[in-house]
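The other protein chains are all here in position, but one chain of the complex has been omitted.
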Amino acid sequence: MSGGLLTETQIRRVVEMALEEDAPFGDLTSAVFVPEDAVATADLMARESGVLAGADVVVATFAAVDPRVQVQLDLADRDRFGPGDRIARIEGPARAVLRGERVALNLVQRMSGVATLTAAYVAAVEGTRARIVDTRKTTPGLRALERHAVRCGGGRNHRYSLSDAVMAKDNHLALLDDVTAAIRSAREQLPHTTHLEVEVDRLDQVEAVLAGGVDTIMLDNFSLDDLRAGVELVAGRAIVEASGGVTLDTVGKIAATGVDVISVGALTHSARALDLGLDMVISSAGVPGPGRQTTR
Amino acid sequence: MSGGLLTETQIRRVVEMALEEDAPFGDLTSAVFVPEDAVATADLMARESGVLAGADVVVATFAAVDPRVQVQLDLADRDRFGPGDRIARIEGPARAVLRGERVALNLVQRMSGVATLTAAYVAAVEGTRARIVDTRKTTPGLRALERHAVRCGGGRNHRYSLSDAVMAKDNHLALLDDVTAAIRSAREQLPHTTHLEVEVDRLDQVEAVLAGGVDTIMLDNFSLDDLRAGVELVAGRAIVEASGGVTLDTVGKIAATGVDVISVGALTHSARALDLGLDMVISSAGVPGPGRQTTR
Amino acid sequence: MSGGLLTETQIRRVVEMALEEDAPFGDLTSAVFVPEDAVATADLMARESGVLAGADVVVATFAAVDPRVQVQLDLADRDRFGPGDRIARIEGPARAVLRGERVALNLVQRMSGVATLTAAYVAAVEGTRARIVDTRKTTPGLRALERHAVRCGGGRNHRYSLSDAVMAKDNHLALLDDVTAAIRSAREQLPHTTHLEVEVDRLDQVEAVLAGGVDTIMLDNFSLDDLRAGVELVAGRAIVEASGGVTLDTVGKIAATGVDVISVGALTHSARALDLGLDMVISSAGVPGPGRQTTR
Amino acid sequence: MSGGLLTETQIRRVVEMALEEDAPFGDLTSAVFVPEDAVATADLMARESGVLAGADVVVATFAAVDPRVQVQLDLADRDRFGPGDRIARIEGPARAVLRGERVALNLVQRMSGVATLTAAYVAAVEGTRARIVDTRKTTPGLRALERHAVRCGGGRNHRYSLSDAVMAKDNHLALLDDVTAAIRSAREQLPHTTHLEVEVDRLDQVEAVLAGGVDTIMLDNFSLDDLRAGVELVAGRAIVEASGGVTLDTVGKIAATGVDVISVGALTHSARALDLGLDMVISSAGVPGPGRQTTR
Amino acid sequence: MSGGLLTETQIRRVVEMALEEDAPFGDLTSAVFVPEDAVATADLMARESGVLAGADVVVATFAAVDPRVQVQLDLADRDRFGPGDRIARIEGPARAVLRGERVALNLVQRMSGVATLTAAYVAAVEGTRARIVDTRKTTPGLRALERHAVRCGGGRNHRYSLSDAVMAKDNHLALLDDVTAAIRSAREQLPHTTHLEVEVDRLDQVEAVLAGGVDTIMLDNFSLDDLRAGVELVAGRAIVEASGGVTLDTVGKIAATGVDVISVGALTHSARALDLGLDMVISSAGVPGPGRQTTR
Partner (left out) sequence: MSGGLLTETQIRRVVEMALEEDAPFGDLTSAVFVPEDAVATADLMARESGVLAGADVVVATFAAVDPRVQVQLDLADRDRFGPGDRIARIEGPARAVLRGERVALNLVQRMSGVATLTAAYVAAVEGTRARIVDTRKTTPGLRALERHAVRCGGGRNHRYSLSDAVMAKDNHLALLDDVTAAIRSAREQLPHTTHLEVEVDRLDQVEAVLAGGVDTIMLDNFSLDDLRAGVELVAGRAIVEASGGVTLDTVGKIAATGVDVISVGALTHSARALDLGLDMVISSAGVPGPGRQTTR
């Protein structure tokens, strides 16, 4: 989906919160070591291969610090890069560049880490019908950014939150005498626009769930054989999602069972920050100087 | 340091933001599938070994959802656990337990991941004088929580932010004709309570920096030999911090050079979420039921 | 749907904002005319017939002012009442009761007005398959409360916002060379949990839209004959929603065409406040007094 | 009074809150159906007669979404319009115009509804000395906007809140042994800038209230005869406000009794949204297209 | 006026902001030197004479830190005290008492300073008809607290803000051809509840202003003779306020001219903090210890 779903409001809130957290009462070092009129040029460099996510976040971070900072992007979100590639050049007042540096890096490194890991999962299911989707196992406060990163890596999103789709788990169902009736009743109460997904643990639960009328059935922690059997049993009556025990090693085989959707918590909860850094030159009073600083 | 540094205000802000993010307009699934009077018992279980961080965050999450939820802790922060150990039992209205589940897990899994990784670094330098410290490479919005997690793992903290200590990097210094004079001038302007740390890239920078009067000198990306030489050269005139290229493989050797402090960005930017989950039983109207749900 | 979708957080925010708006720097009248230890008993009375919505909001308003105020509900949301019926009794410090009075009334009168109007629409389609649903034409800031009120009146909700379902209007489609392909492409990009609804203005647009694979097709401003034709044409391949020109006079006929959903902006944008009032007795120092005050 | 009383801060807060409410995590439909470079021209059209209120709110809404959107006003607040009149033209990025559309309409329709209803009341008392004023029975969160709308319709405002003037009701007085003394005491404590208004239910209360020294006396739910008697009795010693049972049918007769002020809760609690809509043309990549969309 | 005008909401906001400012990321000293289970008893002591203002603020500060802290008040707002008098005793967890100490003192010392200075002004006009009132020259963010302090000292309040009363200064009037007409026009536009005050610099402006119909006329920077002449000229047609050049030396003579109101900016902009302090005993694990700490 288009990047349009990561809104400027969402980015601005994260960036402002992060900048506040990183300097609640000013930057002592700049105040004593960096002249107010010093300028800096900083190159955002890749030190390893990956997929970019967060270019807008970098731009927004420096804009929030000081609108005089210029960010020129060499790459766009979804682009792949290798070690040594320049992602962006940042120029402006040195104090402002230094102020935004750590926050911008912390965000773009994490987001690109998610995008890169997602791309690996997506590559592993190429040629199958399965889409790789994220989960609610995102970093608190950064869900919108991480979902965007998943899209940058070629993945798709699952529901955003508890508020925009229903997912009933087995122990929701365990409460009920008649699963089919309960699903029908839920459907009756829910907005007609609400997607209704139900999770099952065993093949013998599938028919009762389908009889209630669901949009997606999730087969949780099924063996590959059971997944294949499940796909066959559902036979197009609902979208089939596989979940549980998904790794880069297993995801291709899971996809080969014919499921429609594979949800992978690891995309967001276990991606590591990608190795990106700023190469910076600060010059006093606009005169280019020799000092190079590297921040990762 | 005592957990007293992770304040209730900081926890509450993160928890409220995360709960809002995870259900901006209610929990559709509970509304249609979980009776208002259903109750749940949920066990927070470890599925792998690690060090606990975030017990207070779990408590605060469920308290923020509904004060009727009771959380009974089996373990405290800094405790080690193995797979199958129960960390806490949560009991209360089923809708509230389900509402808090994902947020509590997202936080405690990340925090315990940081604590566990830190503990590995700390173990690797045992018997040396070196302390393992964190950096500003934390997850935006979660710095206070992640620093607490580092402490739980036996690490120590570096400065909190740009506002509470000075760290001058080489390209700050590159601007200056006379490094020694510049450091003296900074010291003169700074509050007497401000710690002054300066980073150097080469051994030949050490004397000029020390002459200015610094509290800590950071030797950045030094070889082991140069670290040893640096420690000898500084000779107790300042705290010596090593930084750059620190991994679980190298950290022991770095510590053996005699440095005082080793800062490790990976503690927070590359820790993966630990595998913890909730085993839940929901009962209608207070009657215990059989349904078991597992969430990681 | 259960009232569980109107969350305490949503109610609290509205209530706090409204209380702040109604007395940004204190209640001058109480300060000079009401002794600090005076107590009040106030009865929330219906002065006309209707359907109640907002009981929790009344409770939350007085709780936000002063936790010592007790609200005892005689009726619950969805209950019908006639003129003279008591809805609730409020007792507590007189200053607190007076402080919360106007805010509580402003909210419950509006919400009950929405519920009552919705109930009239629902009654008008009884015996048909059509469900009455709301729109995004809600009062800014009060959407969650008004959607709850619609449910109290027996209506159902449409999507909450632009973020939780897709609704493409004809001039979205007008941009496209191939509507069917565009819908397919959208489906491909969207989360599998996203409901896809498309609006058409003419019967001849229906087939191309259905071919793309939509969940709901909205027939906008169709004549009754065209609605009937549309329902027949769609033939169960999607949910059929009618919209436009819906009044209490026309809604029954529209429902009789066989559509599944009728969306009615008037439920929220044109409901008038219901005539409810507080009959209050204030007593100095806990001694019941004779003064009766009526507020609507 | 000049529109200067509806401040930009007040407008911005309402608009930002409403935009957030209407798309907490982005606009799914635009993301998949509207190219990022598509542009739109939208005409804000009147579909019935009325008085405009909220032009600045329309401007502020689109400005908050995207500063590139241009709003050109054909009419100003307080202007009258008939069906088919164009109120404003909005041009800019199509995604931004669609994003702001519903919020702008929801606000301007409500505000113009209030202005139009107020104008009817004002017309009904023309030729008398009575001014029509609003009450605190406003929509929570929108008080500043609705008071502005009342002024646009030719009405005047009553106090803004509990904080800026005193209004004592009969059951405040019922607590007191000596009403006259109590009013004098209140006057003594209150800032000299605080307007002191007291409500009475019966003619025989008037003298005691006036003896205390009030600025305004409110005659609540008086018959026309009693109103006339009250005006005569007060004889210019205070402003006379009539309240209760005021409708478009009765307001003229009430005004004819000689009262100075008539307060009308219905201006804000029972105005319906006026029928205004956006006629929109979206063009891909700046090329004007044929698609017309109407939103009310 | 009753303390009811300083609302809990106002107090809570100031207290939370101040606590956040005073420890944005925890209290390092307590964390390393005060055991979590240590308890403290602290006496809030007067070290000089004065009038108390802010008792509720002290209570609210410690309550915001930790609800387990108990504050027992020996004195109430408006009470006078001498050096050595105990104002309150605070008991609770030592970390919490230390956390709230500085914030509570900063607020109560300032507020009591304002109250004490006000009391001196009030005493200086005793026996005259003049009331001493404050101005808008308050500490930004603390207006509600300082106005309360003025009341505690026996003073009265002027308008709260630009929003709740009109005060036209001479250069407002300088714009106008016809001052009388302008005032009449303003009166016509303003709510009938709005107090209209106009400032004049010279006696010859008085008649034109009174002719317009004002509630208060302010005689700004008048000599004592001119004040007397002004009072005579106004002759009860409006409240007379004197302003400018008011000191403790002059205020008595100004009051003797017969003016009704004397506004004194110094009450809030030049009051110094009163000398109050906390005498504290911290005990480890609940055992009373000998250590005494004094904080002012």
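Every chain is named by a letter (A, B, C, D and E) in the order it is written, and numbering of its residues begins at 1.
Heads up, the rule we're going with is that contacts are C-beta pairs under 8 Å (C-beta built on N, C-alpha and C of every residue); 3 or more make two chains touch, one makes a residue touch a chain.
The structure displayed is predicted, hence computed values, not measured ones.
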> Of C:24, C:113 or C:244, which one is in contact with the hidden chain?
Replying inline: C:24
> Of E:161, E:223 or E:247, which one is in contact with the hidden chain?
Replying inline: E:161
>> Can you tell me which of A:5, A:23 or A:182 touches the chain that was removed from the display?
In response: A:23
> Residue-wise, where is chain B in contact with the chain that is not depicted?
Replying inline: 1-2, 131, 133, 156-160, 163-165, 189-195, 197, 215-216, 239, 241, 260-261
> Given the full complex, what residues of chain E touch the hidden partner chain?
Replying inline: 14, 17-18, 21-35, 38, 99, 102-103, 105-107, 109-110, 136-143, 161-176, 182, 185-186, 189-190, 194, 265, 269-270, 272-273, 280-284, 289-293, 296
> For chain A, which residues touch the unseen chain?
Replying inline: 19-20, 23, 25-28, 30-32, 36, 95
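Rule of thumb we're sticking to: only the chains that are shown with their structure count from here on.
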>> Need the CA-centroid distance for the pair chain A / chain D, whole Å please.
In response: 44
>> As a quick test, compute the distance in whole Å between the mean CA positions of chain C and chain D.
In response: 21
> Of all the residues in chain A, which ones touch at least 2 other chains?
Replying inline: 1-2, 24-25, 160-161, 163-165, 189-190, 194
